[in-house]
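A single protein chain has been omitted from the complex, and every remaining protein chain is retained in its original position.
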Amino acid sequence: MPIITLTTDFGEKDHFAGAVKGAIYSELEDIKIVDISHCVSPFHIAEAAYIIQNAYKSFPKGSIHIIGIDSELTPENKHIAVLLDGHYFLCADNGIMSLITQDLRPKKIVEINIHDRVLSDFPVLDVFVKVACHIARGGTLDVIGKEISGIKELKDFTPAVYQNQIVGSVLYIDNYGNVVTNIPKKLFEKVGLGNPFTITARTVKFKTVYAKYSDAIDFDTPSDKREEDGKKLAIWNASGFLELAIYKSNPQTVGSASTLFGLYFRDTVKIDFEP
Amino acid sequence: MPIITLTTDFGEKDHFAGAVKGAIYSELEDIKIVDISHCVSPFHIAEAAYIIQNAYKSFPKGSIHIIGIDSELTPENKHIAVLLDGHYFLCADNGIMSLITQDLRPKKIVEINIHDRVLSDFPVLDVFVKVACHIARGGTLDVIGKEISGIKELKDFTPAVYQNQIVGSVLYIDNYGNVVTNIPKKLFEKVGLGNPFTITARTVKFKTVYAKYSDAIDFDTPSDKREEDGKKLAIWNASGFLELAIYKSNPQTVGSASTLFGLYFRDTVKIDFEP
Partner (left out) sequence: MPIITLTTDFGEKDHFAGAVKGAIYSELEDIKIVDISHCVSPFHIAEAAYIIQNAYKSFPKGSIHIIGIDSELTPENKHIAVLLDGHYFLCADNGIMSLITQDLRPKKIVEINIHDRVLSDFPVLDVFVKVACHIARGGTLDVIGKEISGIKELKDFTPAVYQNQIVGSVLYIDNYGNVVTNIPKKLFEKVGLGNPFTITARTVKFKTVYAKYSDAIDFDTPSDKREEDGKKLAIWNASGFLELAIYKSNPQTVGSASTLFGLYFRDTVKIDFEP
């Protein structure tokens, strides 16, 4: 029996996520449900895309991912089911899938058309649960929708490339307050060709990108003599994106990369390579 | 095997919820446990009632709902188990069940009396887990308590009805900062008889109640020319209550209905119908 995951902006307090799980278990007693996140900022499509993109690959092929962000059915927001990389995604066609499919071609996209059979005040509960359970039972996408060829595209979320320069932006602030950019390592290597570089984001600059956080620390110096906590660094994060970080930061106390560098969602981060 | 759900004010950080799940799995290896919410405001009975009331109906009949809010056993707060609408509820008799049972009669209420057999510093863990697992194994309520006829009643949580007027109040602020009132659609229709009306809450007024959020948006106007984000509206929410909302609000950034209208728990919301 496949896994159904949930990524929503419902928050942790309201009844929404619990009600959705009850509805799934009411249809399929033996299914596994995994919460990926219910703390996406309300209606924040880019955040949701970043989270689901980095989580789904750990799940077995055939998993079904419900994305409950800005999912009310409107004339401009159809409901879609997408088969991509062996995984099923159920969401509104509000642009989120275009962020997830940047490097991958969906194998199949259908516009869900079961709405006449479902009374829907609460689309995640009413529509997506029905579709997810249908797929989990082995049902095909054709039964719940009609195939479409395109999805809504969101622009401005990929970095611009000029001669010797990449101009990206802040994609996500993580739980440690670290600043994740939209600049992937692959692009950096392709444009930079191994040349020296300077990363600039507001007033901070970096000339090295580490492979992991602790590479920025000199463990040969005794711990009471070395710069460590609060040290600023750039790394390739586990998702392959350029991240601007503070070593062992705590946003609740000493501040984080986001607050200390003054960097928030969509702020510019650029890399200049020496010719 | 039935499902056990948890609704508490334990929060997401402390060990309490994890410990309760460990205790349940220690008794019943194959049970399903679903978190409905651990983020109820501390000791906030009305919030907990709203959350559980809107979540439990999605679960299969026979589910067992542990409510860990203000659950210390005291001379005034007995522990009870209630069979209602085919579901079991375990909680303290602090008034919460009277909010859940407004329209429904419990089939059976017992005062739990296993406390002499259980050492209890932590009643959810010690008492409610024992009782829940007993019920999940198919045990009867009679074994764990003695039947009682009444429960503690909380007043002032239902709207007052005058000629051509309903005076209700704010029941809940949801994750989007939207303001849920205690005025159900059924009551509105019964009192209003289809006449024009004005909803007043502090300084905001509404003359229409939509069926869903996007009904307030004019999709015939191009999206860059129409009023949309930040638009105020009243809707019947998915739970059937009057809700005062801001379209696509984000409490963390631009503000929410609650903060923008200045409406908080128990503030007055009234509806005047034209005669």
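Order as written gives the chain letters A and B; numbering starts at 1 within each chain.
Just so it is clear, a residue touches a chain if its C-beta (ideal position, glycine included) is under 8 Å from a C-beta of that chain, and two chains touch if they have at least 3 such contacts.
What you see is a predicted model; the values in this text were computed from it and never measured.
Residue B:10 is the one among B:10, B:213 or B:247 that touches the chain missing from this view. The chain not shown here is touched by just one of A:32, A:152 or A:232, and that residue is A:32. For the chain missing from the display, the contacting residue among A:157, A:213 or A:261 is A:213, taking the whole complex into account. Contact residues of chain B toward the unshown chain are 9-16, 18-23, 25-26, 29, 41-44, 70, 72-77, 121-122, 125.
Residues of chain A in contact with the chain left out of this view: 3, 5, 7, 12, 32, 34-40, 50-60, 63, 174-176, 211-214, 217, 219, 223, 237-238, 248-253.
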